[in-house]
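Here the complex is missing a single protein chain, while all its other protein chains stay put.
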Amino acid sequence: MPPRAWICLVLLVLPTAACGGGGTLSTKAFQRQAESLQSLAAEGGLVAQGRADGRATGTFVSVQTEYLAKAAGKVETELGAAHASGGLEQKRKSALRLASRVTAELGELHRAPDERALAERLASDLRDAADAAEKLAK
Amino acid sequence: MKKIFQIALGILAAIGGFVDIGDLVFNVQAGAKFGYELLWVVVVGVVGIIVYSEMCGRVAAVSKRPVFDAIRERLGFGVGLGALIASEIVNLMTLAAEVGGVALVLQLLSGLPYRVLILVGIAGLAVAIWVAPFDWIERIFGYGGLALLVFAVGAVKLHPDWGSVSHGFVPHVSSSDKLVYAYFAVGLLGAAMTPYEVYFYSSGAVEEGWTPKDIGLNRANSMIGYGLGGFLSFALMITAGALFLPLGIEPELIGTVALGAQVPLGAIGLLLALVGILFAVGGAAIDTCFSGAYNLAQFFGWEWGKYRRPSGAPRFTLAWLALLGLALLVIMSGIDPVLLTEYAVIFSVVALPLTYIPILLVANDRSYMGRYVNGRLANALGLFYLVVIGLVALSAIPLMILTNQGQG
Partner (left out) sequence: MSSPEELDLGLGLLDHQLVDSEGRRCGNVDDLELEGVREGSPRVVAILVGPPVWRGRGRLGRLAAWLAPGQTVRIPWEEVEAIDSAVHLKRTSQELRLGRGDDRARRWVDWIPGS
């Protein structure tokens, strides 16, 4: 390849490499993250409601929320490491805040699976978070 | 009268045995993504496994040869060895996934650490196989798996739109996300037509000394057993379609499957679901493990048999112990059992023609089968499924890559 072509190639590759971490977020990738977040929050809501109604065992709630929290934490990390442009960047920031909130609430539920009142509040919060994530995904 | 009782027992044990971790994962994921639209594919898969296993059972009863004997004879040593290697790789992946599934369920029940429970699970399975007579094992795991019927009750209680459900039984192509739909169709067929179940069935037939007289009874037994297994698959998909799809929940955890019974039926539903999954997946692990050992022993001409004392079939015994050991290493590496299940089902679909074609050939060989050779119906179905299996085997890996394992 002629030297000019090499320079062009390097100039194209460098900016993306320099971004580090997550790289540029595409609309599709963001949508996927938002959908995952919706899924995790919605499921967290079901689990929390089950506990609040006394219809799910504490062990199940504790173990399941640990896995859900871990997955939500992963979404949070990936959203945090990525960056977007324009309107998508706004959405990414909202989603990141939402992901932090969901991760924290799932963590709360994991640490205190036996408190029914807490579970009731978390269930309602997580359902709201799921709705918010659904709006972001659209 | 006693015969009817025996048949009933056999069927009951069989229902629990025909749902494994692949069915749990794919049926629930398909329901959460496409609602009831893929129910017809489950029917195609169930009929397919009945056709395949009926042929293997008939071959076993007439020729006294189990599947891998026939494969070596028809494909020759070289190609047959390739089929064996492919089968063993898939068996190992499936076994590791099932052991992981057992550990996850034990964790959801006990709260103990996952890694510890992997060891507990493997040790439990090994001890059970070593110590208990095989009919006990089949009965215990079979009846335990019956607890999965809770999903049928739960599905009804979730009040699905029965109109949409019945529409799902009519073959059609989804209007949206065609590639992802195709991926799940392939996965559902792969999960329904698990080859290890067929190897296990035919080896059992030979070991129990089936004769042509037994063909009719066992044909009925397998049809009802697999049919009811299909019924459980419907229940799983309908549950997911009614509960998870509206909420946008994408099941990636075994616990999510159990949630499908907890929401409509409370703590009792949850516990029955977990127990059912534990026994169904545990039983499947034993079947897979033995199936892997059967294939090796049959290909190389060693002694084999699930009713034998370990020292009566030493290489066979060492083979299934080695498989459990390898599965332990695979699952201890930290790979997610649900992800491993998805890979195992897709790869098993790719390898399926290698073991289906020889059986279809043998079942058509009059010098082998005498008057029990494939009739017109058996051949029509056999050829239809040959085409289905061929298409599915070719498209499985491309679809998996293109759809990023169903995530679109």
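For clarity, chains are labelled A and B in written order, and residue numbers in each chain start from 1.
Just so it is clear, a residue touches a chain if its C-beta (ideal position, glycine included) is under 8 Å from a C-beta of that chain, and two chains touch if they have at least 3 such contacts.
Everything quoted here is computed from the prediction, not taken from an experiment.
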item	value
Omitted chain - touching chains that are shown	B
Touch criterion as defined above, residue of B:82, B:133 or B:398 at the omitted chain	B:82
Touching residue (missing chain; options B:63, B:87, B:262 or B:374)	B:63
Absent-chain contact - pick from B:159, B:213 or B:309	B:309
Selected residue (touches chain absent from view) among B:317, B:348 or B:374	B:317
Touch residues of chain B, complete complex, unshown partner	63-65, 69, 72-74, 76-82, 85, 130-131, 299-304, 309-311, 313-315, 317-318, 365, 367
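In this section, only the chains that are shown with their structure count from here on.
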item	value
Between chain A and chain B, centroid-to-centroid distance (C-alpha), Å	34
Footprint of chain A on chain B - complex, ascending	107-111, 247-250, 252-253, 255-256, 258-259, 262-263, 266-267, 270-271, 274, 407
Interface residues, chain A side, partner chain B - complex	32, 35-36, 38-39, 42-43, 45-47, 50, 53-57, 59-60, 62-64, 67-68, 71, 130, 134
